[in-house]
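The complex appears here minus one protein chain, its other protein chains still in place.
Presenting subunit A:
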Amino acid sequence: MNTFNLKMFLTSNLDIDEKDILSIVDNCTIKRVKKNEFLLQKNEHCKHTFFVEKGLLRQYSIDEKGKEHILSFAPENWFVTDRESAYFNRPSAYYIQALEESQVAMIDENFIQLLAKKIPSFTDFNNKLLHNHILHLQNRINLLLSAAAEDRYLQFVKMYPDILLRVPQTMIASYLGITPESLSRVRKELAHKNFKE
C-alpha cells in the first residue's frame, strides 16, 4: 500500500517556506489506528482534521433504525473531519472510523485558525480545500437527487478508483444510497455491456 505524508502533500500544494511547513507538521500528531477503531464518535466534539497518510477511513451516521449511512470515504491523501462540530463547536452527529489499519496526521482545529491568520497563502490554500469540499458535497447532493444508480456508481469509481477492492459492497451501496442488490445489478449490467470474451 502506498504511504503519503502530510509534509509531502503540503510541499506540493502550498507555496510557503519550508520552515512554515515544518511548523505545521510539527504541530500535528501522527496517530496509528487499528481496523474498526474510531477517531470520532457521535456526540463527541471533533477537534481535528484528519489527513490520511496510510489506510482508509469512513465518515458515517447511524439513523434511528440503526442503519448506517456513509457520507464519505477517505483513502490515502484525503482530509476528513466533521466541519460542523470542529468549526461551530457542536457535538458531532457522525462517526469517523478506520476501515483498515491506518496512519493519520491530526491537525488541530485551533492551529488551523491560527495559521490562517499568520500566513496569508495558507488562507488561500485552506479556502481552496474548503471550496473543493463544497464542490464535492454539492455534486453529491445533485447526483443523489437526480442521477440513476449506474451514473452514481460511475462517478463513485472515478473519484475512488480502488475503494471497490477495499471495502464490502454493502458500504459502497450505503454511500450511493442504493440497496446492495441494486449495486449488484448495476455492476452486472456494466459487465454485460463492457466485458468482451
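Keep in mind that, in the parts below, contacts are C-beta pairs under 8 Å (C-beta built on N, C-alpha and C of every residue); 3 or more make two chains touch, one makes a residue touch a chain; residues count from 1.
One rule holds in what follows: contacts and distances are computed from a predicted model.
The chain absent from the displayed complex carries the UniProt protein name "Pirin family protein", chosen from "Na(+)/H(+) antiporter subunit C", "ABC transporter related", "Pirin family protein" or "Acetyl-CoA acetyltransferase".
Note that of A:K7, A:K31, A:K47 or A:R187, the residue touching the chain absent from this view is A:R187. For subunit A, the residues touching the chain absent from view are 2, 154, 157, 161-162, 164-166, 169, 184, 187-197.
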